[in-house]
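Let me give you the structure first, and then I'll get to my questions.
Then we have subunit A:
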Amino acid sequence: MSKSEVDAGDSVHPGKPVIVDRYTVAARINHWITAVSLVLLALSGLALFTPALYFLTGLFGGGQLTRIIHPWIGVVLFLSFMGLFFRFFRLNLWERTDSVWMSRMRDVLANEENKLPEVGKYNAGQKMVFWSMSLFILVLITSGVVIWDQYFGNYFTIEQKRIAVLIHSATAIVAICVWIVHVYAAIWVRGTIGAMTRGKVTGGWAWRHHRRWLKDLVTGKN
Partner candidate 1 sequence: MASLGPTFGRGAMTNSWTDIKNADVIWIMGGNAAEAHPCGFKWVTEAKAERGAKLMVVDPRFNRSASVADHYAPIRSGSDIAFLSGVINYLLTNDKIHKEYVRNFTNAAFIVRDDFEFNEGLFSGYDESKRSYDRSTWEYKFGDDGFAIRDMTLQDPRCVFQLMKKHFAQYTPELVERVSGTPKDKFLKVADWVASTANGERAMTIMYALGWTQHSHGAQNIRCAAMIQLLCGNIGIPGGGVNALRGHSNVQGITDVGTLTAAIPGYLALPTEQEPTLESHLGKRTFKPLTPNQTSYWQNYHKFYVSFLKTQFGANATKENEFGYNYLPKLDGIYDCIKMFDLMHQGKTTGLLCQGFNPLMAIPNTNKSREALSKLKFLVSMDPIETDTARFWENHGEFNNIDPAKVQTEVFMLPVTSFAEEEGSVTNSSRLIQWKWKAADPYFESKTDTEILADLFVRMRKMYEKDGGKGKEALLAVDWSYKDPLHPTVDELQIELNGKALTDLKDAEGKVVRAAGQRLATFGEMRDDGSTDGCMWIYTGFYGPTGNMAQRRDNADPSGLGVYPSWGFSWPANRRIQYNRASADPDGKPWSERKKYMYWDGQRWSGPDVPDYVPTIPPDRAVGPFIMNAEGVSRLWVRGLMADGPFPVHMEPFESPVGNLVFPKLKGNPVARVFKYDMEALGTSKDFPIVGTTYRLTEHFHYWTKTVHANAVMQPEFFVEMSEELAKEKGIKHGQRVRIWSKRGEVKGKAVVTKRLKPFKIDGKTVHEVGLPLNFGFIGETKKASPINSLTSAIGDSNSQTPEFKAFLVNVEPIAGPVA
Partner candidate 2 sequence: MNMELSRRSFMLGAGAGLAGTSLGALGFGEIEAAHALSIRPFKLAQTKEVRSQCPYCAVCCGMMIFAAESKVEKGKMEVTHIEGDVDHPVNRGTLCPKGAGAIDYIKSKSRVKYPMYRKPGTNSFERVSWDFAMERIAKLMKEDRDANWVEKNRDGVTVNRWLTTAFLAGSSVANEGGWATFKVSRGLGLLQIENQARI
Partner candidate 3 sequence: MFTPVPNPTTNPVAAKFGQQDLIRRSASSVTAPAKRQTEVAKLIDVSKCIGCKACQVACLEWNNLTEEVGVNVGVYDNPHDLTANTWTLMRYTEYENAESGNLEWLIRKDGCMHCEDPGCLKACPAPGAIVQYSNGIVDFDHDKCIGCGYCIKGCPFNIPRISQVDQKAYKCSLCSDRLAVGQGPACAKACPTQAIVFGTKDEMKQWADHRIKDLKSRGFKNAGLYDPPGVGGTHVMYVLQHADKPQIYAGLPNNPSISPLVEVWKGVTKYVGLAAIGAFAAFGFLHHAVAGANRVTAEDEKNAERLTEGQR
């Protein structure tokens, strides 16, 4: 068996059913701050991205305010996501079994998890969401600063800004797509949302989706 699959704060409470603590309060708050900023960013960003959605500026009190708020939310998102990153990156490191898991995507989609290798705290899909988001947010904040004219207008050439604005919007699109996958997965795999709300999952959930994590918790391997 390779490294431990357990985070500080994860623990098992035997009983019927078994309850497993998956996320600490801090982790959950951190996650939801990130989530909310991301949604706001997507809305304000899309409003400025395409005239079809310009009406969304209404949510932020008009075009001027949307233009002012968007980059600041971006900053919040970036910092908050940094928190998540250092919280989660260890258990998101890629393993050989993850590749096997990925190669059996058909079984994944068909809910045939017994045919898959046992999964630790995070499965390969979650890990991919984690790493792609990390990358995208880095790209977005960087390109965002380049086009943040009010404060950084004089530091970049117009050509640089043109490149930046293109990268920024393209990346944002992809990020939104990944976010959709993330949200859908949480809905599709029942019992998951509770992990981020109450911080707890049932033993059965853990057994079904993250058996290696559960075993490590039980064997106290940590």
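Quick note on selection: all candidates are chains of the complex that A comes from, given by their letters.
Operating definition for what follows: a contact is a pair of C-beta atoms (placed from the backbone, for glycine too) under 8 Å apart; a residue touches a chain by one contact, two chains touch by 3 or more; residues count from 1.
Predicted model, so just to flag it, every value in this text is computed and none were measured.
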| item | value |
| --- | --- |
| Result, touching chain for subunit A in the complex among 1, 2 or 3 | 3 |
| Complex contacts: residues of subunit A adjacent to candidate 3 | 12, 14-18, 47-52, 54, 57, 62-64, 66-68, 109-111, 113, 147, 149-150, 153, 158-159, 161-163, 165-166, 169-170, 172-174, 176-177, 180-181, 184, 187-191, 202-208, 214-215, 218 |
